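This is the structure I want to talk about, given as structure tokens.
Omission of a single protein chain aside, the complex is shown with its protein chains in their original locations.
Moving on to chain A:
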Amino acid sequence: MTRNPPPPGAPPHSVHLAGLRKRYGGVRAVDGVDLVVAPGEVVALLGPNGAGKSTTIDMLLGLTRPDSGEVRLFGRSPRQACTAGLVGAMLQNGGLLPEITVGKMLAAVRALYPRALPTREVLARAGVGDLADTRTDRLSGGQRQRVRFALALLPDPDLIVLDEPTAAMDVASRRAFWASMRAWAAGGRTVLFATHYLEEADAFADRIVLLRRGRVIADGPTTEVKALVGGRTIRATLRGLNAAGLAGLGRLPGVARVEGRGDAVTLTCPDSDAALRALLAAHPAAEDIEVVGAGLEDAFVALTTDDATDPSARQEITR
């Protein structure tokens, strides 16, 4: 299924979020999110629980009204985009209609789209072609997710939004799910998914948007987000290091972030060469020095955790 290129004058963005904010009580769930996603991009919205991923997605889909800010999908309001069948989504904790077969449930929803794929086809694409006559309350956790994926595919959407799609799946189902997804997205369609599985974002997305406390703290191609924070990590033992000394490490060239546990320190370094030279100049007695390439895990931890014991955790990260 390859798509025709968008006609001239078609909106260049699949998703356009501008200044999106939402607070619940005293909590700023989403605190100024700007995001532009071009057609064909596969974007991971990555962040720990409470980072604002689900609230952002709900506002994106028009399910929650933002306190301020604007959402455009293909240049339209979320409602217009949904009505036109441009959007498919797997919502978090979404259930299936009880006491009905999968096929009948899909047929009922299918009738609510202006044009939709046949139910057999979406089931096959979701990898559950044999479940049409199974009742929804007799599905396994993984099967339910696949059926929900089939629901999202029904309108043959140009944008698919997935909120923690593999949360209830085992490793094998997860792999199969992403294989189906990849096949579907190969036609140049836009995918936006929220996850807190780092490997998932790394393996599947070509762009990662890191969220923390309702704000975008990093946004770029997967490889660059990885390189950005902690291209490398330096670990060393510095005997007798005090708090002032630890804070001093954070000011060394090439160091983005410092973590200390007793004498052992971990430096997250955009430029580990410069950092290592400076470290050895400042602490010639440093022992057990280790330089390792940082994975996404490290970037994620470095950017999203609030480590109260870390004196430089609140320091601005600049390049």
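By our rule, a contact is a pair of C-beta atoms (placed from the backbone, for glycine too) under 8 Å apart; a residue touches a chain by one contact, two chains touch by 3 or more; residues count from 1.
Definition applied: contacts and distances are computed from a predicted model.
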item: Chain left out of the displayed complex - its UniProt protein name, from "Acyl--CoA ligase", "Fe-S cluster assembly protein SufD", "Nitrogen regulatory protein P-II family" or "ABC-2 type transporter"; value: "ABC-2 type transporter"
item: Residue among A:125, A:146 or A:207 touching the omitted chain; value: A:207
item: Missing-partner contacts on chain A, residue numbers; value: 3-4, 6-7, 9-13, 16, 18-19, 21, 23, 28, 31-32, 34, 36, 38, 41, 61-70, 72, 74-76, 79-80, 82-89, 91, 93-100, 104, 107-109, 111-115, 151, 155, 158, 207, 212-213, 215-221, 224-225, 228-229, 303, 306, 313-317, 319
